[in-house]
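Removed: one protein chain of the complex. Kept in place: all other protein chains.
We just call them A and B in the order they show up, numbering each chain from 1.
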Amino acid sequence: MSKHVVIVGGGIGGITTAYHLRRLKPDLKITLVSDRPNFVFTPALPHLAMGWRKLEDITVALAPLLPRFNIEFKNEKAEALDPDNNKVKLASGEELSYDYLVIATGPKLVFGAKGQEENSSSICTPDHALKTQEKLQKLFEKPGPVVTGAIPGVSCFGPAYEFTLMLHYELKKRRIRYKVPMTFITSEPYIGHLGLGGVGPSRRYLEDLFAERNVNWIADVEVVAVEPDRVIYKDAQGKEHEIEAVFTMFMPRFQGPEVVASAGDKVANPANKMLIVNRCFQNPSYPNIYGVGVVTAIPPVEKTRVPTGAPKTGMMIEQMAMAVAHNIVNDIAGSQERYAPRLSAICIADYGEDAGFFFADPVLPPREKVITKHGKWAHWFKTLFEKYFLWKVKSGNILPFFEEKALEWIFRVQPIELCSDCSGSPGSRCP
Amino acid sequence: MSKHVVIVGGGIGGITTAYHLRRLKPDLKITLVSDRPNFVFTPALPHLAMGWRKLEDITVALAPLLPRFNIEFKNEKAEALDPDNNKVKLASGEELSYDYLVIATGPKLVFGAKGQEENSSSICTPDHALKTQEKLQKLFEKPGPVVTGAIPGVSCFGPAYEFTLMLHYELKKRRIRYKVPMTFITSEPYIGHLGLGGVGPSRRYLEDLFAERNVNWIADVEVVAVEPDRVIYKDAQGKEHEIEAVFTMFMPRFQGPEVVASAGDKVANPANKMLIVNRCFQNPSYPNIYGVGVVTAIPPVEKTRVPTGAPKTGMMIEQMAMAVAHNIVNDIAGSQERYAPRLSAICIADYGEDAGFFFADPVLPPREKVITKHGKWAHWFKTLFEKYFLWKVKSGNILPFFEEKALEWIFRVQPIELCSDCSGSPGSRCP
Partner (left out) sequence: MSKHVVIVGGGIGGITTAYHLRRLKPDLKITLVSDRPNFVFTPALPHLAMGWRKLEDITVALAPLLPRFNIEFKNEKAEALDPDNNKVKLASGEELSYDYLVIATGPKLVFGAKGQEENSSSICTPDHALKTQEKLQKLFEKPGPVVTGAIPGVSCFGPAYEFTLMLHYELKKRRIRYKVPMTFITSEPYIGHLGLGGVGPSRRYLEDLFAERNVNWIADVEVVAVEPDRVIYKDAQGKEHEIEAVFTMFMPRFQGPEVVASAGDKVANPANKMLIVNRCFQNPSYPNIYGVGVVTAIPPVEKTRVPTGAPKTGMMIEQMAMAVAHNIVNDIAGSQERYAPRLSAICIADYGEDAGFFFADPVLPPREKVITKHGKWAHWFKTLFEKYFLWKVKSGNILPFFEEKALEWIFRVQPIELCSDCSGSPGSRCP
């Protein structure tokens, strides 16, 4: 009988894993469970918030799509795991048995600052982005001070920078930028740390961008509360300050979702409920459970005074998915070969008129290579990539031949590598 | 009977206001009062100090000039104001009645550090610049350590940077630069703050310029005394330091002149005797009194540990003059339309061989746009602008058609904007 792989999550991680599995093993039984009916291209959520995209532009309905590739789609919330009995319990009460389980749910959002959820905006889900769009309309009508940034514990800083610089551009286009003092407040020890100890010249690069575009910044502080008209933050000396703001946007902290937490401490990291995985993105206690994407517990790159975490970018997630698909298929085939994702990344931070292009191999230091560029071309490159990725999702062709070769030839990137010893934290180097 | 406008001050602010008024209302009675017989192109005073200009190159005699445009010129000191009776008292004892008064005197210089006036140099008046020229000759003959910079409370930092980098260039040309240790000591919290919280990349730009040209710098300190052979300054911990110097040049602090102070606290800001004006550069208590230029009380952009003020550059002053002229003419015509200057600026910091080009719109943050460039072309551009401005003064043509259009087309600058509510501090945004 064919083995059954259950994938929980229908974002970049879940879809990419499903398609890789399908490609590698056409007869595999695959079920994808997601409480959302659609795939959403998450990197475009800041664009959605800014009003530069419609939701349908960046969305693909999964129900009509997945069956075309012989992937069963259950549009339901996965509520609990029973790893000892290889079962996932769905919201409907149904218990789904699996031979292999891939968790790719993405994070649970934690709005850790007092009043953040009520008074601030966010861009981490389509709903949040659309609400932010509405609030921005009010700002455009009645301009005033704006504060953006990241609260303590955030691991995903990139979109905060993107959003801030996009907003600068939008305000400039509307010729009201000079009525909007902008301040970026972050838990990073310095601007451009990004939860990664910096990436090449990222500190200088972002300090320069912010200075040129008249965005003030305050780093190494804790945002403790967001009120309707102000933000309160605490500095390194423990002193509280407040700053006026008629509009705010703060990245929330990420935690593992309930479905992971439900499986106990061998599956969920007790500290943050993220999924415990090894270098090959396999759970050490339950070898038939794998993780892909933001839900996996990658340890912080370095200790920072205010806590920060390591980000997981789209291309890193694609590499996790590819490694996990290979590892499952090899396990079924009885092969001992296991793969670890390289976790290199091309990452484009889009600012609306121009963009920053980053290539980091790997993303987590020490790095073999870092390339950074800036220009209008990078904005158009990202825009094209969005269309391309949505085409990949619709066509089921997750890593076309030409993409693989281009990465290999231009950047000498191998997305995954054979790993002789998987026991080590995710992102650490195979011996 | 035609209304009478009295303008006190014959610098960029006074002359520009006079010419705008004449252009807007050919039959208006205009009297310009100044204790100096000449218009001097203030931005070239550092060049005069360096010996790169003769005084006559940057000077236009007012007595033969102004009557050609039907502007009466009184070469006398204005000693006191009587705003309740609409009178200006001149040094001769004459009392000049006005319907509208424009104060454009420029500042009173305050040499706030002990021994500064006797032992240091300055470049704020033609006299000071010529004395500085003499002192520099001695430095060139007997090279030694030089210290330049700004004392606490300064609002005009640009010329200090210009002078310092000009002096570097002059010493290099004379091939004695390597015998002259140069140090820049400033009340700014960091190099390139400029009393403006920085302008785009100004911090990095000036740190780089100083590093490349081997000028040491000490920021966020108070110069407390200048002795003939040394400078004493106090750091953030209150500790005094001294540094050897055979030549020094420190920008003085600016205060309102006696003529403003004489009018009482409704006209003069009690703290610094600067003229109190609103967004439209009109005195709130005496609506027929207007201010143009450095004499107006623009509040500091941000609180700095050592006090600093916001600068008023030539182009900002031209915009104040234009707004004030429109506001007076509209008031005479019974129109309710009032204008506020945009306070944007093109500013070229000239270093002798090359120059920095800054465009800031507006100058006071938050800013719509900042452009910064550096090159030899900018030095030549500034040199040409000096000739061009002197031609404008001599021809009475203060904003020629082609200049207005060029600014509009290239930089999208409108020098003044309609302001529905003038009640707000100068430089703050109209609703």
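To be clear about the criterion, contacts are C-beta pairs under 8 Å (C-beta built on N, C-alpha and C of every residue); 3 or more make two chains touch, one makes a residue touch a chain.
Computed from a predicted model, the values in this text were never measured in an experiment.
From the set A:Glu118, A:Glu134, A:Asp229 or A:Glu368, the residue in touch with the chain omitted from the display is A:Glu368, counting the whole complex. Checked against the full complex, the one of B:Tyr178, B:Trp377 or B:Trp391 touching the unshown chain is B:Tyr178. Residue in contact with the omitted chain (choice from A:Pro201, A:Pro287, A:Pro300 or A:Gly424): A:Pro201.
From the options B:Ala91, B:Ala211 or B:Ile371, the residue with contact to the chain not on display is B:Ala211. Seen from chain B, the chain kept out of the figure touches residues 172, 175, 177-182, 207-208, 211-214, 216. Listed for chain A, the residues touching the missing chain in the whole complex are 197-198, 200-204, 361-362, 365-370, 372, 429.
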